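Below: one structure in C-alpha cells.
Only one protein chain is missing; all other protein chains are in place.
The first chain written gets the first letter, and so on, giving A and B; residue counts start at 1 in each chain.
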Amino acid sequence: MTSTKIPRKASAGLVILGVFFLMALLGPLVAPYDPSAFVDIPLQPPSRAHLLGTTGQGQDVWSQTIAGARTSLLVGFVAGLAMTTIGAIVGAIAGTFGGLVDDVLSLLTNVSLVIPGLPLAVVLAAYLPAGTKALLVVLVATGWAWNARVIRAQVLSLRNKDFVAAAIVTGESRLYIVFREILPNMTSVLASCFISATVYAIGAQVGLEFLGLGDMSLVTWGTNLYWASNDAALLTGAWWTLVPTGLSVALVGTALVLVSFSLDEITNPRLRAVSDWARALATRGIRPGASTPVVRDHG
Amino acid sequence: MRYLLRQLGLYVLAAWASLTLNFIVPRLAPGDPASAMFARYKGQLQPEALAALREAFGFTGGPLHEQYASYLAHLFRGDLGVSVAYFPAKVTDVLGMGLGWTALLTGSSVVVAFALGSLLGVIAAWRRGGAFDTTLPPLLVFLGAFPYFWLAMMLLYGFGFTLDVLPLRHAYDDTLAPSLSFSFLASVAEHLLLPATSIVLASVGGWMLSMRSSMIGVLAEDYVTMAHAKGLSPLRIMFHYAARNALLPNVTGFGMALGFVLGGSLLTEIVFSYPGQGYLLVQAVRSQDYPLMQGIFLTITMAVLAANFLVDVLYVWLDPRTRGR
Partner (left out) sequence: MGSAPLLSVEDLVVVYQTPSGPVRAVDRVSFVLERGEVLGLVGESGSGKSTVAQALARILAPPAMITGGRVLFEGHDVLAMNEDELRRFRWRKMSFVLQSAMNALSPVLTIGDQIIDVLVTHERTSKRIARERAAHLLELVGIDPARLTSHPHELSGGMRQRVGIALALALDPPLVVMDEPTTALDVVVQHEVLSKIAELKEKLGLSVLFITHDMSVVSQFATRIGVLYAGRLVEMAPTRELFRAPRHPYTAGLLGSFVSIHGPRRRLAGIPGSPPDLRRLPTGCAFRARCREAAARCATEAPALRVIAEDHHTACHLVSP
C-alpha cells in the first residue's frame, strides 16, 4: 500500500479540534474555578490569578471558556449528526426513488431552504421551553435541508454507476439499495455534510443564545457572549470577556473547514494535482502564466 | 419563462408554508403560550381590543380550521396584532420602522460581499496554487468562522470606541432629521460603514470559495481552451469567457445564502443598535413580544422570497439557456 500522507491542512485542523475536544472532555479538571461562581472582583483584566480576567459577574473567563466548549461542542456535534442523518435519509430516498417521491421531498427541501433560518429559529425557540433539547430541535429544523439537497445530488450521480445499476437489475429493494449500496459509497460527501452542518449548528447556537434565547443559566459560548454584551463589555473596554470565546468559535469552525478542504482534495484529486503542478513550477522559478509552461530540466 | 413560473410556484408555496408554520408553532408549544401572551396585555387593552387580538391570531376557541381561516383573513388585511414591546403600536407599524434599514444594511453588504468575494474567487482560481490562492482562502475562512456579531463588536470596539473615528450606534446622527440632504445621507453612510464592513468580512470568504471552485470547473471547459487558442487577452478570457459562466451557479447559490447572511446581519444590527428588524427582534425577545417576533419572521421571509425571485430574474438574464424553456 502506498503511504497516503495526511494533507497539511487536515492535520492542522485535526490538531486544533483535538485540543478543544480535550478541553471539553477534561473541562472540570482543567478549569481553575467553578465557571458560574462569583470568584473575584468583576471585570478584571487578565492576570496571574485569572489568566483571561473576570466577567462582569465576577466569574473566571478561562473557566467559562472551557465550560462553554463542553456544551457548545456537544450541541454542535449532536445537531450536526442529526442534520446529516435526516439529510441523508431524505436526500437518498428522494434520489433513489425518483418520480413523485422525489418531487415531494425536493419541494419540501427547497421550501425549507428558502425560508430564512434565524427568524424561524427565533419563533420556534421563543415558544419552546428554554433548554438544550429545544435548542437542538430548532437547529435541526432550520438546518437539515442543505444536506438533503447536497446528498440528493450526489445520489443522482451515483445512481448511474454500475454497482447501483446492478443492484437495481437484480431486484434488490429500494431501501436496501439506499442503505447498503448508495450511502456507504458516499462517506466523503456525508463527512463534509456533517462538517458543514456542525459549523452551522455551532454558529447558529451562539447566535440564538446571544439573542437571549435558550437557557441563560447554562455556561456556553453563546451565553458567555450574551452576558458579556449585557454587561456592556465593550463600553467598559473589557475585551477579554469577548475575545476568548469568539476566538474559540472561530478556531473550531476553521479547523472543521480545513478538514473538509482536505476531504475535497482527496475525493477530487485534480485539485491536488494542480497545487503540485504549481509547486513543481515554483521550485524551478517559473510563475504559472496563461500558456502551458515549458520546463526544460525535466528528464 | 417556464423556469420563472416554476420558481414563483416554489416561493408561493414557501410563503404559504411559513404562514402556516406561524399559525401552528404557537399551538404545538407545550404549556399555553397564547394565554401567557394575552395575559401580558391585561390591564393595557380594553376587552374588545383583546378580543380583536385573539381573533387576529386565530385564538377564537372554535375548531382549528376556523381558527386558521380567521388567522388568514386578518393576515391578508395586514393585521399582525399589537406589539407588546412598543405598546400600543400595531406590529405592522413597528415593522415598517425597521424594514428599510434592514434592507439598506443587508442589501448593501450582501451585494458588496458577493461582488468582492466573486472577484477574489476568480483571481484565486486563475492563479490557482499561487501565493494569492494559498494565503487568502484560509485567512477568509478564519474570518468567516467568527460569529458575525462578534466581528461587529470587535470593529465597534476598535474603530468606534478606541479610535473614536466612526459612530457607535444608530443609523444616522440623532441631531439630524431624515431628509434627502447631503448631511443626512452622509451621516447614513457613515453609520452604515462599520456594520456593513463586519457583514462583508464575515461573508466574503464563502463567496470567494464557491466562486473559486466553480471557476476551476469552468477553466477545464473547452470554450476556455478555445478562448486561449483564439489569442485573446488573459483579462478577456478570465472575465468574458470563464467568470461569466462560473458566476451562474454562484447566482443560484446567492438566493439560498441570502437567508443565512440575513440571520448574521440581524445580529449585527443588535450590536450597533441599528434600527432594523434585528434590533426589533431583540426587543421582541426581551419583552416576550410574540406578535412582533412572528411579524418579523413573516416580513423577513416574504422579503427573502421576493429577493430570491429577483435573483431568478437576474439569472434568466445571465443565462440565455433558461429563456427558451
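The criterion applied here is as follows: a contact is a pair of C-beta atoms (placed from the backbone, for glycine too) under 8 Å apart; a residue touches a chain by one contact, two chains touch by 3 or more.
Predicted model, so just to flag it, every value in this text is computed and none were measured.
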Task: Selected residue (touches chain absent from view) among A:L29, A:L100, A:V169 or A:V294 - done: A:V294
Open item on the list: Considering the whole complex, not just the chains shown, which residues of chain A touch the missing one?
Closed with: 2, 269-270, 272-274, 276-278, 280-281, 288-296, 298-299
Task: Hidden partner chain, residues of chain B it touches - done: 128-129, 219-234, 236, 240-241, 244-245, 248, 318-321, 324
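Please note the rule applied: only the chains that are shown with their structure count from here on.
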Open item on the list: Show me the residue ranges of chain A that touch chain B in the complex, using the header's touch definition.
Closed with: 9, 107, 110-124, 126-129, 146, 199, 203-204, 206-207, 210-213, 225, 229, 233-235, 237, 239, 242, 246, 249-254, 257-258, 270-271, 274-275, 277-279, 287-288, 290-291
Task: Residue ranges of chain B touching chain A (in the complex, touch as defined) - done: 10-11, 13-14, 17-18, 21-22, 25-26, 28-31, 33, 127-130, 134, 138, 141-150, 153-154, 156-157, 161, 216, 220, 228, 234, 237, 255-256, 258-260, 262-264, 266-267, 270-271, 281-282, 285-286, 288, 290, 293-294, 296-297, 300-301, 304-305, 308
